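Removed: one protein chain of the complex. Kept in place: all other protein chains.
The first chain written gets the first letter, and so on, giving A, B and C; residue counts start at 1 in each chain.
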Amino acid sequence: MKTIDINCDMGEGYGPYTLGNDEEMLNVVSTVNLACGFHGGDPSIMFKILNSAKELGVAVGAHPGYPDLWGFGRRVIPFELSELRELLAYQIGALQAMAKIAGHKVTHAKVHGALGHVVSDEPETSAMFADLVHTLDDGMFLAVMAGSQLEKEGEARGMRLAHEIYADRAYMDDGRLMPRSQEGSVIHDANQSIERVLQMLDEQCLISHTGKRIPVAMDTICIHGDTPGAPATARKLREQLEKAGYEIRPFA
Amino acid sequence: MKTIDINCDMGEGYGPYTLGNDEEMLNVVSTVNLACGFHGGDPSIMFKILNSAKELGVAVGAHPGYPDLWGFGRRVIPFELSELRELLAYQIGALQAMAKIAGHKVTHAKVHGALGHVVSDEPETSAMFADLVHTLDDGMFLAVMAGSQLEKEGEARGMRLAHEIYADRAYMDDGRLMPRSQEGSVIHDANQSIERVLQMLDEQCLISHTGKRIPVAMDTICIHGDTPGAPATARKLREQLEKAGYEIRPFA
Amino acid sequence: MKTIDINCDMGEGYGPYTLGNDEEMLNVVSTVNLACGFHGGDPSIMFKILNSAKELGVAVGAHPGYPDLWGFGRRVIPFELSELRELLAYQIGALQAMAKIAGHKVTHAKVHGALGHVVSDEPETSAMFADLVHTLDDGMFLAVMAGSQLEKEGEARGMRLAHEIYADRAYMDDGRLMPRSQEGSVIHDANQSIERVLQMLDEQCLISHTGKRIPVAMDTICIHGDTPGAPATARKLREQLEKAGYEIRPFA
Partner (left out) sequence: MKTIDINCDMGEGYGPYTLGNDEEMLNVVSTVNLACGFHGGDPSIMFKILNSAKELGVAVGAHPGYPDLWGFGRRVIPFELSELRELLAYQIGALQAMAKIAGHKVTHAKVHGALGHVVSDEPETSAMFADLVHTLDDGMFLAVMAGSQLEKEGEARGMRLAHEIYADRAYMDDGRLMPRSQEGSVIHDANQSIERVLQMLDEQCLISHTGKRIPVAMDTICIHGDTPGAPATARKLREQLEKAGYEIRPFA
């Protein structure tokens, strides 16, 4: 049987604030990227989602970011490389301990927002992050984009990689995501995005906005949970995948 | 040969701010209680001290506190028991990961300030904390005060305990610390405090302010590093202990 | 013509987070209590609401709270009286400057959450707050509950007072709010709450849960905006008030 994973960022609220539809999305996805308290999230939110995920058989990974609640981790804060390493280790470790008391496990790491872009493609930071994750837990997966620097660093170290494709983001002809600033970068039509996902899986190729095929590995589909219609779209995607013969389960 | 440990709170600065004389104290003590970023400390400070401690053969334990940088963890913030568990797990886990990348280890846990008092003596919180530490790492020590609720909880679980005596704090006849609000609660004279420590070790008894002897276990001497004269006093204490035939080494 | 004011807490989001239905509520109320960045709110949110309020002819007051975003200002944090004065002045001043650049004005002060209760009834804190507001702007109103210590302090200083009644909270026979911990403290039925408000205004009496009448001054009706149905209920209240011949306008 064919298998595929669906992942979604979660736990990005804070104290009295909620963001996204965590409870609903938890019932659709097979893997969660869980915010670690710096760009969003707090210990209580983390623990609650860890418990729900464990109960539902959903895998949990670390989703650390810049220490910037106000900016939601979407601004580049100029830290030294060593400081980035320290604040990433801090967040991942915090989640590992909380997973332990929830009887669950941290299966992978995927960095959030502006820092995620730096980690994915800036060579020194990619190398640092691959080393860091490998040191913290050599069984931990790196979630990577096909063609990214982080994918190369992970491969070079023989690490476990989870290759991601995005359900609702347009691809360029070189296989990279179209920048959000460009017209057409986000696919808003649910049916169109689901159809494209199925086709990409079927062909094991990214399909660029011009129709170009780029063959890549595919372990997990990244979806978003922070719009009002997100849970309905997510359920539909899952149903269509199951109909097409895929078992939805954690890549880890 | 007789052995004893000397411990001190460290890493309580933040960003540009320093508190205490960490570098100097690191050369005197055998164990550090390292702040974890909530009442003081940040990932860079934590990592720097972990590295120095490793190099110097100094043991490191977690020193988590309330999330209250402004109040330095000295104010009771009314959290639910479950929230306390979550924020304590978060901090200890963060330090464990940072220790891992520094090639060092977290040997014990000792809670800071106002939360330290609650953890030490409030029955539900003591039990929660003993369980938490045991779950996170069943080889981890609890630093405890003789006669505290936390000591009882640790004993009941068969946990490793590090019994502390305070070098510069007066004891009541029941073996508890004299509250800071009382006259004479802090012994400011270095010679007097050193002499008392030696005598307490020699007799294996706390000596109360009235001279009463209370027999207790003694694994480590807690000293303070945040006054200008602290390093000199600490060095003197260490010299006198060594002169009296004690080897200073981590309890862990 | 009879006039009455409707007030609501707003601007309690933070960065990416929203709380309540500020935009909708702004079109119903005549007065806003605007969070000042400590328990919720940030400078951008404050400025946005100040601009909308100015445009809509809605009055704006300061709604400062404890510095506790995580706990949303609902936990008592043990500050000294002098510290409370300083952090309240800081927040009110911040809002005054932002109102100035928005071409608007801060007409009153009403403290949020746990600190609001302390300010309303703890004698030293009430006196401090009345003095503080009077010093910052001797034309500024204090929003007060009938029978509170703060009302007395405001009267003693000859200050402008805005007497509040709550649309959806039950009153005790002594005219105080029924504590939230008690069954029946919140009136969830919109029609019932609107009917009670109209009757209280008509009789110029609080109506306790046993039906007892307590004559009080009434300048403004406090409503809540943070439930999904809040805007609809608020519009209904406003319509019924207008139907009953009230002009809705700021007390200030």
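Here is the rule we go by: a residue touches a chain if its C-beta (ideal position, glycine included) is under 8 Å from a C-beta of that chain, and two chains touch if they have at least 3 such contacts.
From a predicted model like this one, the values you see are computed outputs, not experimental measurements.
Per the touch definition above, the residue from C:Ile6, C:Ile77, C:Ala94 or C:Leu142 contacting the chain not shown is C:Ala94. For the chain missing from the display, the contacting residue among B:Gly13, B:Pro67, B:Gly175 or B:Gly225 is B:Gly13, taking the whole complex into account.
Contacts to the hidden chain, counted on subunit C, fall at residues 37, 43-44, 46-47, 82-83, 85-87, 89-98, 100-101, 132, 135-136.
For subunit A, the residues in touch with the chain missing from this view are 67-68, 70-71, 75-79. Even with one chain removed from view, subunit B keeps its contact list with that chain: residues 13-19, 40, 42, 69-72.
Everything below uses one rule, namely that only the chains that are shown with their structure count from here on.
For subunit B, the chain with the farthest CA centroid is C.
Per-chain Cα centroids separate subunit A from subunit B by 39 Å. Taking each chain's centre as the average of its CA atoms, subunit B and subunit C sit 45 Å apart.
Within subunit C, contacts with two or more other chains are made by residues 70-71.
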